[in-house]
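Below is the structure I would like to discuss, written out as structure tokens.
A single protein chain has been omitted from the complex, and every remaining protein chain is retained in its original position.
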Amino acid sequence: MDFGFCLSPSSHVKMDSIDLTTFNRLKETNPDVNTCIACGSCTATCTAGNFTEMSFRRLLLMLQRGKEDEANKMIQRCMLCGKCTLVCPRGINIRKILLDITR
Amino acid sequence: MKENILIIGGGAAGMEAATQLQKMGLTPIIIEKSEALGGHIAQWDRLFPAFHPAKDVVEKMLDQVKDVKTYLNTEVVDIQKDNDSFHAVLSNNEKIDAKAVVLATGFDIFKAERKQEYGYGIYNNVMTSVELEKFFRTGKDERINNPKKIGFVHCVGARDVKVCNTYCSKVCCTTALKQACEIKEVFPDAEVYTFYMDLRMFGPGYEDLYLKTQKDFDVKCVRGRVCEVSEDMDGKLVIKAEDTLFGKPLKMTLDVLVLMCAMEKNKSIDAIQQKLGVANNSDGFMQNSDMYLGMNNTAQDGVFVAGACTAPKSLPDTIGEARSVATQVYNYINR
Amino acid sequence: MIVEGKQKIWADYQKDIPDDHYFYVRSCIRQSFWPASEVTFLDIVRNKLGKDFYENEYHTTCGGIAYHSDSIPQETAMTIIARQFALMHESGYENYVCSCITSFGLYTETLETWHEFPELEAKIRQYLWDSCKKEFAKPKYLAHASDMIYKFRFDIAKQMKFPLVNVKTGKPLKVVEHIGCHYSKMFPSKGFGGAEYPHVLVGMVEAWGGEVVDYPERRQCCGFGFRQYFVQANRGYSVSNTHKKFESMEPYEPDLIITNCPGCPYFLDRWQYVIAEQTGKTYGKNGYGIPALTYEEVAGLVMGYDPWDLGLQVHQVAIEPLLEKMGIPYDPKRKYQGVNGKDLGVPQCPMHIKSV
Partner (left out) sequence: MNSQIFHPFVLPFVLGMAFVLTYCFVGLIRVISQLPKDDRKKLGRSLVTPKTAWANIRDLFGDCLFHVKIWKRNPVLGYMHTAIAFGWFMIIVIGHVMLFTLKPLQGVEVEGLQGMFTNFYYPIFFKYFAEETPVFAFLMDFFLLMIISGILIAVVKKIHSKIVGVKRVMHFGFADTLIRFALWTIFPFRLIAEKTNIMAFWWLYSIDLLIFMCMLPFTRYMHIPTEALFILLRHAGIKVTEPRKGYALAELYSCPSCGLCIDACPMSVNDKMSGNTSAYFMKKLRNNDTEESQRIAETCLMCGKCVKICPLSIESCDIKFSQRAAVPYNINSDHSYLNVISTEAEKSQTNNHKPHVLYFAGCMTQLTPKIMRAMKQIMDKAGEDYQIMDENGGICCGRPMLLSGKVAEAKAMIEKNTELIKKSGAKRLVLSCPICYKVFKDEYHLEGIEILHHTQYIEELIKCGKIYVDRGDTKYVYHDPCELGRAFEIYDEPRYVIHSLGQIVDAKSEKENSICCGGSLGSFNLTQQERDAITENSVNDLMFNNPDEIVTACPLCLKTFARKSPVKVKDIAEIVSEKL
């Protein structure tokens, strides 16, 4: 029956059931992925971010919150220019992680 | 010069002040309400940021005050100032005259049950940071039963206008990360989450601890405050928080939730403090005369403060203040 | 669960309310949706417990719905409320009891606001005088009708005929208690048991032999949320919220839901039908739903009122399985008969949730 409205999916990230395959795979080769402190430098300097929603900080969080589809979409914007890696205060090898995510 | 200096409180601040005053040739007298010296730090297992055993520090401090006149299980029940000396009556009816009083009464731990939404005292597996520390010390706690997922909530009773504590309790952030690493050491397969509002790594080596927590111990730091806790059918805890960095609410099941309880002013000294004419500041801690040059002084001549009775403090801060209070007292006696 | 911990909180959140002599005001929604509940309430307090509860035919809406839908300003709502207080004052009462949770919340909010801002109270006094030529006195005690039943729960238990016990198994019924948000979430100290672990319904359930289930989404709103329901496009949020609650309570297999708010029993009841239509899922056993009742209906049931006199036939979720569990006799033929035995017609049976 059409009520003119329907159940909307929960906005909650259900941490008990999310899929962390990609993030765990990344963590094995890049233990750095855990050390992001979300300062946002990478996003602020991002060449692609100048034109798009691209944000590495958010991308990492997406993977940690099981939003792989969103992450995969966002990462397509990256130009791999490496500015993010140069500005990261924690010395995270962001370019390498970006490449590894797409593999 | 064998002037009596009355030190109320036998924790880190009281013991260190007594040690220094004794070296200066004065006669410190420690009044401790509990059955042993050492204060909160004696209940601690290891200290941040380098996991140093608290016992080492406490034992050294105890050794230094072994010749100091100490009253245990004793409280000051009355105190009067008469010209430039203080007359104190103790709970054992003894009377002590002293030339100066050092308030080193420290702090109380915030009563976690006051944050009702966290269900401390209601849900079986909610515990406080103090209880977790006891587990590290004794290896026993019936709530900790090979947990697979453990959460830490920062700022319980701090930075929270709802419990009338708007101040930052300073040490809980670092303690949470320390304890997160330690629980991971005990249960390497467990997932450990900390839920923080801000991570305040203010001291030397603390930021390194933070990095180590993330990188070596794989502790997941989530920026966002746990807002409610419930119990599911299996007695596990269901928590809700917002991942504010991600902008989405989270829901997850935990086996154990640790509440990082804030420091609150030790209120058991209120009556004596009032008699000495020492006011409280807006955070409810004792008011010193100014935070830069008069941090050990109060509005009352001859009454000094040291340690966490004026604000939440770390152990090095407390020891530093205890040493500086000794100088202040010495100068006051020889004025 | 550590019961002692809850008991300590319950002990901390108690309020003194007078035994007798109340000015009773009905709820707009309840008298439309569950008219029998208010009738039952008055019957219980007046005739079964012998108390003085006075009603005045001139009282109106409190303005809460309009206020919460942002269609009238606070001053207007306050003036309406001042008029109710004036009616109470004129009738010679000083204890005010309302049937509606939203009203209770708004009355509390108003009284607290006047307490903090006396100049506003003076202004409203003037507004009331200008508009109605009435003067009001603030009630000495403000209570919600569920507070009264809570207060008299043991007296009711003494007259109880059908405790909240499954007669077949002898085990207590599992009851989900759902508190209206405006009961104590805004002013925890104004509700029995406070905001986190309210005792008002728990006290009733336990006094009448039931067992309360504490499920993770217990604190959640029923889904009414004025702005969500009133706009059709937003009703998805409303039903989603209700859905979340049912998903959370489902594993506990509750026998019934007890509520103290006008909207909650309505949404917890009707949305079960909508969820069943949309997902094919029902939360009771054998294709039935979980009955969501008002506290008066539950009180009426345990005291032996006829289920159809309590108006249980107007619930979407069939009540018969619960009646059978409790061993309450009922005449199926009377279910859809009006006051004079007039045939009201049998509603169409929905696709996924059983109505009989």
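First chain written, first letter: the chains are A, B and C, and each begins at residue 1.
Simple rule for what comes next: contacts are C-beta pairs under 8 Å (C-beta built on N, C-alpha and C of every residue); 3 or more make two chains touch, one makes a residue touch a chain.
Because the structure is a prediction, the values reported are computed rather than measured.
Undergrad: As a test of the contact rule: which chains in view would the missing one touch?
TA: Spelled out, the missing chain touches these shown chains: A.
Undergrad: Applying the definition given at the start, please give the residues of chain A touching the unseen chain.
TA: 45, 47-48, 50-52, 72, 75-83, 86-87, 91, 93, 95-96, 99, 101-103
Please note the rule applied: only the chains that are shown with their structure count from here on.
Undergrad: With respect to inter-chain C-beta contacts, which pair, A-C or B-C, contains the greater number?
TA: Per the contact counts, B-C leads.
Undergrad: Between chain B and chain C, what's the gap in Å when you average each chain's C-alpha atoms?
TA: 46
Undergrad: Touching at least two other chains at once: which residues of chain C meet that condition?
TA: none
Undergrad: For chain B, write out the residues touching at least two other chains, lowest number first.
TA: Not one residue in chain B touches at least two other chains.
Undergrad: Spell out the part of chain A that touches chain C in their complex, as residue ranges.
TA: Against chain C, the touching part of chain A is residues 1, 3-10.
Undergrad: What does chain A use to touch chain B in their complex?
TA: So the residues of chain A touching chain B come out as 11-16, 27, 31-32, 34-35, 37-38, 57-58, 61-62, 64-65, 90.
Undergrad: Which part of chain C faces chain A closely enough to touch in the complex?
TA: Contacts found on chain C: 232-237, 239-240, 243-244, 274-275, 277-279, 351.
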